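Shown here: the complex without one of its protein chains, the others still in place.
Entry: subunit A
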Amino acid sequence: MNSPRAVAQALEQTGYLSDSALATVTFLAGEMQRPLLLEGEPGTGKTALAEALAQIHGVPLIRLQCYEGIDATQALYDWDFPRQILHLRTLEAATKDGSLDPTEAEKSLFDERFLLSRPVLRALRESPAVLLIDEVDRADDEFEAFLLEVLSTWAVSIPELGTVAAAVPPTVVLTSNRTRELHDALKRRCLYHWIDHPGLEREVAIVRSREPDVPAALARQVVEVVQELRGEHLLKPPGVAETLDWARALQRLGASELDLEQAANTLGAVVKYREDTDRVKHVLDRMLAR
């Protein structure tokens, strides 16, 4: 892919419809071998981009879900302790006469087969791959500092085995929901992009490409209502994921057009707070009365 346009087309073939800005940033991330930091409202397709990228390149998508208290052993590697013990017991049993050489035994303990690769190490070893570091804002500062090191050197050292370096740097996508300000050093390493909700036409196109079974008229109506809802100050404005859910739900119920009754029955796909329900009903009434 040698231009933003090519990136956009490749993404489109996987069913991910990007705008030109996102395509350009994705292109740049590839060219400059920089991680891509995506922020934006939930449900705007941050995670989906990583999935689409993995699909385009035909490489595995390795996902690291961040959470509070995550540390390097959960991201990098761990030793399979139970199996190591078992191995030691086997060695003891096999050499009953006590001729077990301690140094040899220890060496065999830290063998490749007892190494549990966690996502970051896997991404380095299996590269080319797409590494998705999801919701990095949930992790702690210390973890960010650790990521910074991996993302700049593309190598990890395991004391017992040596350094593991990626032959090709993996494509890295970080997503953040801004529950916390990320450290500037990490942001500087990355290319930053804020994903907005798509416009009317593009969202209709997204529904049509993701859910080809949904009738065109229904897709358009659903998107129109959802876009209206985003301006209604809901506690949880619906994202593209909710649009797709709703369209899918209505289509399963055999609807070819949005009618009030079926819309009311499927509201759970769009609205996630009791307080929002009234507002949504109000908007539906108004829009369907036209």
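By our rule, a residue touches a chain if its C-beta (ideal position, glycine included) is under 8 Å from a C-beta of that chain, and two chains touch if they have at least 3 such contacts; residues count from 1.
As a convention for this text, contacts and distances are computed from a predicted model.
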Just to verify: the chain that's not displayed, which of "VWA domain-containing protein", "NADH-quinone oxidoreductase subunit D", "Cytochrome c oxidase subunit III" or "ABC transporter substrate-binding protein" does UniProt list as its protein name? "VWA domain-containing protein"
Residue among A:24, A:171 or A:221 touching the omitted chain: A:24
Residue in contact with the excluded chain [from A:57, A:87, A:125 or A:180]: A:180
Which subunit A residues touch the hidden chain? 4, 20-21, 24-25, 27-29, 31-32, 34, 39, 69, 177-182, 184, 187-188, 191-194, 233, 235
